[in-house]
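Missing here is one protein chain; the remaining ones are kept as they sit in the complex.
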Amino acid sequence: MYKKKIVPGVVKTVLGAILMGVSWLVAAVLVPKIKKSILTPYTYGEEGFWIWAIITAIIVIGAIVLLYIGIREMVSTAQYNKKVVQSGSYVKAKERSSVAIALSNAGKGIAKFFVGIGKGIADLVTTFIHGDWKTKISYFVMGFGNITRGQVLRGLLFLLLEIVFIVYMVIPRGGGYWLSMLPSLGKVAPNPHGAYNEVLDQWVATPGDQSFRILLYGVLTIFFIIAVVYTWYVNIKQNKIAESIIRSGKKLKSGKDDLRSLVDDQFYKTLLALPTVGILLFTVMPIIFMILVAFTNYSSINDGINNGLFHWVGFENFKTMFSWDVGGVNYSATFGEILLWTLIWAVFATFTNYFLGILVAMMINKKGIHLKKVWRTILIMTIAIPQFISLLYISKMFSLNGLVNGFLIDLGIIQPADAINFLGGNNPVLARVMVILINIWIGIPYLMLIATGILMNIPADLYESAKIDGASGWKQFSKITLPYMLFITGPYLLTSFTGNMNNFNVIYLLTGGGPTNPAASGAAGNVGYTDLLITWLFKITQTGTAQDGSQYYLASVIGILVFIVVGVISLVVYSVLPSVKNEEDFQ
Amino acid sequence: MASVKLTNVKKIYDNNVVAVHDFNLDIKDKEFVVFVGPSGCGKSTTLRMVAGLEEISDGTVEIDGEVVNDLQPKDRNIAMVFQNYALYPHMTVYDNIAFSLRLKKMPEDVIYSRVTNAAEILGITQYLMRKPRALSGGQRQRVAIGRAMVRDSKVFLMDEPLSNLDAKLRNQMRAEIILLRQKLDTTFIYVTHDQTEAMTLGDRIVIMKDGYIMQVGTPTEVFEMPHNLFVAEFIGAPKMNILKTNLVKEGGKYFVTPCGAKIEVTGEKNNLLAQKGVESGEIVLGVRPEHIVLANENDPGAIACTLEVNEMMGSELHLHVFSEDGTRWIVRVPTIDLTPEQREGLVNGAKLFITFEGKVMHFFDPETEKNLIYGE
Partner (left out) sequence: MNTNETTASMKRHMGMKAASRISNTIIHIILVLISIVWLIPFICIVIQSFRVEPTSMSRYLLNHPSIQFNWGFDNYVNLWKSDFPRWYLNTFIIAIVVAVVQTIIVLCMSYTLSRFRFKMRKPMMQFMLILGMFPGMLAMIILYQVLKDIGLAGTNAIPGLILVYCASSGMGYYVSKGFFDTIPKSLDEAARVDGATRAQVLFKIILPLAKPIVIYTVLTAFMGPWGDFVFAKYVSGVTPSAYNVAVGLQSWLATDTMTNNYYTMFCAGGVVVAIPVVILFMCLQRYYVEGVTGGAVKG
């Protein structure tokens, strides 16, 4: 079922080398800061320095480990391959994790892509030279060949697309307009009081260029153009195929055949059409747009619809995020601290739930425990109740005026005046511990479910043979149960880790990110001690500074950085994981 | 009822692994052809290409003279029985068998008569209203066959249909398939890794290895005239004894010298060797266990051996022996040929002598592994 993985040593080595480079860069930035922080009295930057120093240390250690493992594996893989070649046996394609494959294939993929384009162009030229007149006309009138050869349905669809495309590109405010505006993102700003209307006797708004729409429709137009070019290529390809079929004296597929194949051998196209369009428009497009936004100064003041233009600023926003001092705000330190807490939170949130969940599942499943169903049902019920209700209610339970304080006061443990503000007080550590504890409450039922499923799947003979060998209960757990769990849930652990890094609901509904972090005052988004990168991102889009409104561009930068962090972690973990599933093995 | 013709058929997977190389075969109408070979030899892949479940990378497959490469399985008019039966778990046995007929929109009364008819032939009438999970392995197999039977398909494909059954049931089902074949009277392609099934069922056997056809022939042909060492070893149980030895040509007569003995090649084989112009030299000699006999010390060509294992099979004994130079032999001795005293003497470590006749030998080239007489 699970295969031992042959890890892509190359990927690890390269990654290690890159990380090493990154750590040198960070260190190079740090050295002047060290001098500065020693010379000046206590500043926030000093704290930031230590955070960066820790991060650098982690990166360096990670890089060394990766380099070591990577090189060792490359050597052993080479030896293995040599042996295989010598023995002349058949080497099965290497099993690798999808992320590792994605990245290690990226280079190959890009090369292939360009070779493919080159071949495609060569193909286009030769087809044009050797094709008959119907094919030649099809270069200009899409679908012409199809129509004249009897495939009317296909031909008309091609033709329709071409007409739509041309019309869209030439109409005013059509594709051509958006594309031409894309480099500047608009020249004339809309003005709410731009012109004087004598009839109304007041200043009225004058329309201008709308940067937001230019960027949005510009991106969409580029999507569209790529799609049309590809369709054009397919159209020519089909002419070529049709010619060769006719030459060999066979019949072409009719429109009816086409429709029929859409519920049969091409059924996947029918099934995927809707989901793919949805994902392209509502997931891919926004992500591309927001990546682009990171290179503009798009904010709620320059929203590019009613209130002025935004424009390209290059890497300016990234510089802001990494600089020590922008108008008195240390974004670098703020980001560092939030990142650190995000990682700490993700580690605790993932592993406390994981191990406690297994523990609870094992307790419930133990022989001789009564009312198994009752315990399980009680825990499962908490999954059913919408999270926002339980989270909001619990946050109120732990508030200054909450039930917990009431209870403590009644018991005489604290005085009414000393009520503890568990989640929002001046005590960052308490707030952080509380969110982790409450998250355990949220997460254990899920883990209990998953662990129960897996525990039941562990072959009983493993335990029986362990018992015969005289293994104690703890030995059985540590030598059988835990390795088996880790082996199977490895990928799940990773997704739950990255999920926790982006666990918006728990943090936002419990603490709203608070208590406020005075050190980060001035940074956009009213940063608090329990803020994760994702809640910070959200808060930036919600709260604005006076002169700039909500700084969407900063949110975008954070989003991209989150992506990089999550991507790197996934890649590293995936390539270190002992097991990676081979999907075909299940079938 | 149709012929099937495979011309230069190839299967290359996405990772450039070639599963089938250049497969050529002409299957006549109503013929029963068995593809046999070790796992991974491409036999199932070939069958699945005929069925349309696997894309054909190169070459053509014709059914009844029509090229079917681009046809979907449903349009090829074939019936297939799968190794794991592939019964639809959510349907009753009746619905399982009727499924294909319903897809063809046949009237219910025709479906009824066909299904009950098939069920009667297979003896599963009383299970028609059950779900597959309530059936035993043998019963499921019958349902799977019934499902394939009710359609008047041109070709009947079977992919290791018996390998999930226990040994006893397998023998029984094998016999039933022979009967079924007589009733259906259509073209069969049958895939198996079991040479016994291949020998007993097939009109012709296609023996495959690593994607190549090693030999095509009737059971008699592949047994008596193996084209190469692989076929010789694969067909027949226990497998053929193989040893390196020398072929000596002396005055128009051929001799082999296994383990110091000198045995003359007699009968037709001698003539055939002479016809092929085979000269003296090192060869691989093959002798089937049933062709080896126990001998006396002074018999010509006797080889001295020590008995290692004696397997009592009932009607015969399988003697595992080794000769002085360390060569291992398996000898099949019919129990009835031995006196009780002789049988008692066959204990581990016993010394005995074996020999074989000159006409039963097979000769292979040590380099190419081809049969020196029949190899192509």
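Couple of notes before you dig in:
We just call them A and B in the order they show up, numbering each chain from 1.
Keep this in mind: a residue touches a chain if its C-beta (ideal position, glycine included) is under 8 Å from a C-beta of that chain, and two chains touch if they have at least 3 such contacts.
Given the structure is predicted, the values throughout are model-derived calculations rather than measurements.
In the whole complex the chain that is left out makes contact with A, B. The omitted chain makes contact with just one of the residues B:Ala19, B:Ala51, B:Ala118 or B:Leu229: B:Ala51. Among the residues A:Ile61, A:Leu271, A:Ile413 or A:Val433, only A:Leu271 touches the chain that is left out of the figure. Among A:Ile147, A:Ile236 or A:Ala555, the one in contact with the hidden chain is A:Ala555.
Check B:Ala86, B:Val293 or B:Val360 against the missing chain and you find that the one touching it is B:Ala86. For the chain missing from the display, the contacting residue among B:Arg114, B:Arg147 or B:Lys370 is B:Arg147, taking the whole complex into account.
The missing chain, though absent from the display, is touched by one residue of A:Ile241, A:Ile344 or A:Ile389; that residue is A:Ile389. In the full complex, subunit B touches the omitted chain through residues 51-53, 72-74, 78-80, 82-84, 86-90, 99-100, 103-104, 147, 151, 157. Subunit A meets the missing chain through residues 98-99, 101-102, 109, 212-213, 216, 260, 263-265, 267-268, 270-272, 274-276, 278-279, 281-284, 286-287, 289-290, 293, 303, 305, 360, 363-364, 366, 368-370, 374-375, 377-390, 392-394, 396-397, 399, 401-403, 405-406, 409-410, 441, 445-446, 449-450, 452-454, 457, 488-489, 491-492, 498, 502, 504-505, 508-509, 533-534, 537-538, 541, 552, 555-556, 559, 562-563, 566-567, 570, 583, 586-587.
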